[in-house]
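A single protein chain has been omitted; all remaining protein chains appear in their positions.
Chains here go by letter, A and B, matching the order in which they are written, and residues are numbered from 1 within each.
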Amino acid sequence: MTKPTIDALAKVGDLPLGFTAKPGSTMDFKTGDWRSVKPVLDKEKCIYCGFCYFYCPDGVYKDMGKDEKYYQADYDYCKGCGICAHECPKKAITMVLEEV
Amino acid sequence: MAKPIGMEVSLAVAEAVKLANTDVVAAYPITPQTHIVEHLSELVADGELDAAYIPVESEHSAMSSCIGSSAAGARTFTATSSQGLALMNEMIYIAPILRVPIVLAIANRALSAPINIWNDHSDIMSVRDAGWICLFAENGQEALDLTLISFRIAEDPKVSLPVSMNIDGFTLSHFIEPILIPEQAEVDKFLPPFKPNLQLDIKNPISIGLLGGPECYTESRKAADDVLWNSKPQITKAFDEFNKVFGRQYHVVETYRHEDAETIILLMGSIAETAMTAVDEMREAGQKVGVVRLRLWRPFPEEEVLAAVSKAKNLAVIDRHAVLGCSSGPVGLEVKSLLLNSNLKPNTSNYILGLGGRDVTRDDFKYIFEKAGSGQVQTRCEFVGVYE
Partner (left out) sequence: MRAVEATYEKVTNKTFPKGPDMLASGHRACQGCGEVLALRLLLKALGTEFIAVSATGCMEVCTGPFPQSAWRMPWIHVAFENAAAVASGVEAATQVLRRKGRGYDQRIPVIAIAGDGGTADIGLQALSGALERYHENFIYVCLDNEAYMNTGIQRSSETPFMASTTTSPVGSKSKGPYTWKKDMPAIAAAHHIPYVATATPAFHLDLMNKVRRAAAIEGPAYIHVYSPCPTGWRMKPELAVEICRLAVSTRIFPLYEVLDGRYQISRKVDNPTSIADYFKVQGRFRHLKEADIAVITERVNADYQRLVELTEKFPVDAPQ
């Protein structure tokens, strides 16, 4: 008799008590491959206003600091929604089609 | 040595909750449970119990608040009956998976319709599959003791499960009985402070209550089944520890004059006292009858039940709840299925009685003993004393 194949995440005995998870562990899941277009910043036009950072639903923008004076998107997580490009007051962000 | 005092059983349950230094009580009034939480709110109002009493707007919110408070690390209690338990149903199924050790006292009452405030076991039986530990008390002393024991079992780090402590509505909850009230120091010895297994802790955050898809739901249910079965040694351990402190030894299954009994009635709750009186009277008339009572209903104490009925020729299983469209009540189903895979083959029938507060008398039990004693097996459960 063959046992049916199992498609399971964890053994019964290995499940955490109370079926819990560690904080912030969705970072293990890269949502970047949902994207068909990606935001590309023209640093010349950027005025470091932070709108791309404030308005990103996925929290992918990182403040590069007072010397660099721009925010960098983390493409591991950016889903390509285009809010940053739309909200940029200087039109410094362009949504560019991803190469397949 | 403490002297027993006359006390309403509901109040004794509340006194036990006080002695347990419970942190949070979230409750909603419903007959016949209400005296428990009324007395608890008095104890809080008088400063005798330092707890938060949350007067929630429904039983659904009562159990929801209890889940929240237990997850935050507070010793948590609530009580309900019947429709209240039915309204809690959704939460009842969630609590064991989140492993929150809530203690719930249920003054058992019939489910609507027709609306009926009196005693039977249909409320608890409707949530028997949810993963809770279920205990049934027979009398007032046991109700108080089992309330304390429930906290100990629930919060045992190897268990960490919610526990329901069942008392028959009115016929137990509203009776005044002689009850020994333990000393606080004794209770403190038996029941250590609650150290939660998991907690909504600012310093060590966790996420509780996640989505479980097809790739882990089966495992989560099996894990819940395992932990419930594995709780039995901890339950008997708590009974033993209780005996060490208080000198009252409880067992998961109790027996009365069963050793040489040819016919045994198996039941749960306060009607056992009536059944035992019937047994005494029938024994005097030379009939070999006995009683087996389940104190523990979930996890189902299989070995103890088999041991208790091993010598019986005839077995009558009593249910206080009718499973409509099915041949047996829940206890009947459980016992029959247990016997099927054992080498014991007593003549087993299932009797439904005492629904919605219908009196259960010695004569009812004598009738059942005699009918079961004839060796006749009924495939369908019999509604005892039904007028048709």
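Assume a contact is a pair of C-beta atoms (placed from the backbone, for glycine too) under 8 Å apart; a residue touches a chain by one contact, two chains touch by 3 or more.
Please read all numbers here as calculations on a predicted model, not as lab measurements.
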In the full complex, which of B:Val13, B:Leu43, B:Leu85 or B:Leu98 touches the chain missing from this view? B:Leu98
Missing-chain contact, candidates B:Leu43, B:Cys66 or B:Ile271, resolves to B:Cys66
Touch assignment to the omitted chain, from B:Ala14, B:Leu43 or B:Ala74, lands on B:Ala74
Mind pulling the chain A residues that touch the left-out chain? 9-10, 16, 19, 21-31, 34, 49-50, 54-60, 63, 74, 76-77, 79-83, 85-87, 95
For chain B, which residues touch the unseen chain? 23-24, 26, 50-52, 54-58, 60-62, 64-74, 76, 90-91, 94, 98, 193, 199-202, 205-213, 216
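Throughout what follows, only the chains that are shown with their structure count from here on.
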Interchain centroid distance [CA atoms averaged], chain A/chain B, Å: 50
Considering the complex alone, what residue numbers of chain A touch chain B? 7-13, 15, 17-23
List the residues on chain B that touch chain A in their complex, please. 97-100, 160, 197-198, 205-210, 212, 214-216, 218-220, 222-223, 226
